[in-house]
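Apart from one protein chain that is not included, each protein chain of the complex appears where it belongs.
Showing chain A:
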Amino acid sequence: MTAPASPPEVLRAPLVVEFPFTRSLGPVQSAFLTGLREGLVLGIKTSDGTVMVPPVEYDPRTAEELRELVEVAPTGTVTTWAWNDRPRPNQPLDTPFAWVLVRLDGADTALLHALDAPGPEAVRTGMRVRVRWAAERSGAITDIACFEPHDGTGTGRAEPHDGVFAEPVTGIVAQARLDYTYSPGRAQTAYINGLSERKTIGERCPSCHKVYVPPRGACPTCGVATTDQVEVGPAGTVTTYCIVNIKARNLDIEVPYVYAHIALDGAGLALHGRIGGIPYDQVRMGLRVEPVWTEGGRFPDHYRPTGEPDADYDAYKELI
């Protein structure tokens, strides 16, 4: 008796998602962030006299539009805190620090930031702090490098400010990078492992018998797992196509070229690929094609005509 074959180890790979979101600022956020660049903190006054720092454009209680800017002090009081022993990437300080909500003198609401302190015993609610400005400022919340302990008292005054600056900041770029370890799951692992042997592995639905390629593990018609592996192709039929005339950045393919849906023999739906080895204006529905692999390629580079007669329309019309 032989032991059942253990399933192949599932694939894993790093996946980095990076995006620079460009965001425009309204009049209030523009004044606030420009103020930080200039080394001062602006808040906004509501009709009942409440001063909100950081400022918002609409009163969260009444939805009233807010435009009355005031300047508050760069000193304030901690309203709550949390000691962060292990700073995470991108956080304001890379040594242990306290997260704090700080009510600046002259403000009625609190701003979230980091507090540079030697340890948790040096931090308490009610302690006095002041802004430590970043050496280089660009008009962003990070222009406040952090807060630091401060032993003075505050005036509590909020002075009117017109919010007018030379060269105001009108937008920010919010950079983000997240590092994932992606695993495609059982079905797609089998497909990708098959490609490494230049085989195309689909999966058959046990209910409707359609063969999905690439398989995702489920039949979208029946809503059941596809478990029955089937090798399809290698040849197939062009079911439909388009001619690409614009060169994509970083793409080393001369235009025009043809991108097509290809129904591999035995597959229940078409996958897509580039057609080569034939002038672009001679590609047609029904053209019989086969994959072309390049040395070390992990998937077919493109498909080229097999030279067989074209497939009959009825043979692929369900797969268009």
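By definition in this document, a residue touches a chain if its C-beta (ideal position, glycine included) is under 8 Å from a C-beta of that chain, and two chains touch if they have at least 3 such contacts; residues count from 1.
Methods note: contacts and distances are computed from a predicted model.
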| query | UniProt names the one chain left off this complex as which of "EfeO-type cupredoxin-like domain-containing protein", "Cytochrome c oxidase subunit 2", "1-deoxy-D-xylulose-5-phosphate synthase" or "Lipid-transfer protein"? | reply | "Lipid-transfer protein"
| task | Among A:H150, A:R186 or A:R304, single out the residue that touches the unshown chain. | result | A:R186
| query | Any idea which of A:A31, A:L66 or A:L111 touches the chain not displayed? | reply | A:L111
| message | One chain is left out of this view; which of A:P27, A:P206, A:P220 or A:G297 touches it in the full complex? | response | A:P220
| remark: Across the whole complex, the chain not displayed is touched by chain A residues 7, 10, 12, 15, 17, 21, 23, 25, 29, 33, 52-54, 56, 60-61, 79-85, 88-92, 99-101, 103, 109-114, 120, 125, 140-142, 172, 174, 176, 178-188, 216-225
